[in-house]
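Note that one protein chain of the assembly has been removed; the remaining protein chains are unaltered in position.
And now, subunit A:
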Amino acid sequence: MIKKFLYSQKVAPYVFVLPFIAVFAIFWAYPLASSVEMSFQHTMLGQEAEWIGFDNYTKLMSDGVFLKAVTNSVVYMALTLVILIPLPMLFAVLINNKFMWGREFFKSTFFFPALTSVVVAGTIFRLMFGEMEGSLINSFLGLFGIEPVKFLKGQVTGFVALLALASWRWIGVNMLYFLSGLKSIPDEYYEAASIDGASSFQKFTMITMPLLKPTTVYVVTISIYAGLAMFIESMMLWNGNNSPKNIGLTIVGYLYRQGIEKNDLGYAAAVGIVLLLIAMIINITQLIFTGTFKKED
């Protein structure tokens, strides 16, 4: 009986996909469904939930701090796209160049930050960007006669620190994606272009960029998600979830503040659902415009 079941051709495929389906259902679909339910409730851990309809959502709409968090997350996401797509692409092309020296050295050096813990890195960046004269960045600025800057207390300077941390950490990872994309472009295209007299710049814009498109779309998609979901970097940089004037507060940070710190899980669930919607809308629009959903002709 068992033997018959195990060797059955009909059952086998289901057995193979079962782990994925199970993980998906338990860790994704179920939490998502219960978050949606919770967002319509006033929920406190361990106590009876109370159904309150759209109250959480109407409260969100007029919540200034939430708007601040959304703005921060979206701006952060946009700025990381501006930095973390072109730069890694450029570095990948440079490293992939035959005439480049020390390729392996640069590859591992750029990738190394991704292996460090965000917690440690965030703490070190906090000290580097400290407001005292003696902190690393300020003592460097001091060499040029610039007065100490209170980096983590201002909106713009705070974002400088946040983006410095993000760039330091993620340039190497994105670069690796682009490197693997570059490897799949056949050398013949470049040879043919050379014979036709194309310049290096033309080769880059006419061959490299279009053929890298699938990689770029992928990197953009995960960067949008990562940018909107950023939390630990900000938490570490400001040594907690409360930055002055909420300059470093992100959507997930606000979810954490409401759900964990203030024990209002229903409201936090509503924040999470809104985050999901924002991420989906931006990403689906992006994917439609880059033609990912189009059928191959």
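The rule is short, and it goes like this: contacts are C-beta pairs under 8 Å (C-beta built on N, C-alpha and C of every residue); 3 or more make two chains touch, one makes a residue touch a chain; residues count from 1.
Heads up, the rule we're going with is that contacts and distances are computed from a predicted model.
Participant: Assign the chain not included in the display its UniProt protein name, restricting the answer to "Xanthine dehydrogenase family protein subunit M", "Arabinosaccharide transport system substrate-binding protein", "Lipid II isoglutaminyl synthase (glutamine-hydrolyzing) subunit GatD" or "ABC transmembrane type-1 domain-containing protein".
Facilitator: "Arabinosaccharide transport system substrate-binding protein"
Participant: So which of A:35, A:73, A:215 or A:243 would be touching the chain we can't see?
Facilitator: If we include the chain that is not displayed, A:243 is the one touching it.
Participant: For a quick check of understanding: of A:44, A:82 or A:136, which residue touches the chain that isn't displayed?
Facilitator: Missing-chain contact among the listed residues: A:44.
Participant: Quick one: say which of A:64, A:145, A:197 or A:291 touches the chain that got left out.
Facilitator: Considering the complete complex, A:64 is the one touching the chain left out.
Participant: Taking the full complex into account, what residues of subunit A touch the chain not shown?
Facilitator: Residues in contact with the chain left out: 2-3, 6, 19, 22-23, 26, 44-47, 59, 62-65, 130-132, 150, 153, 240-246, 257, 260-263.
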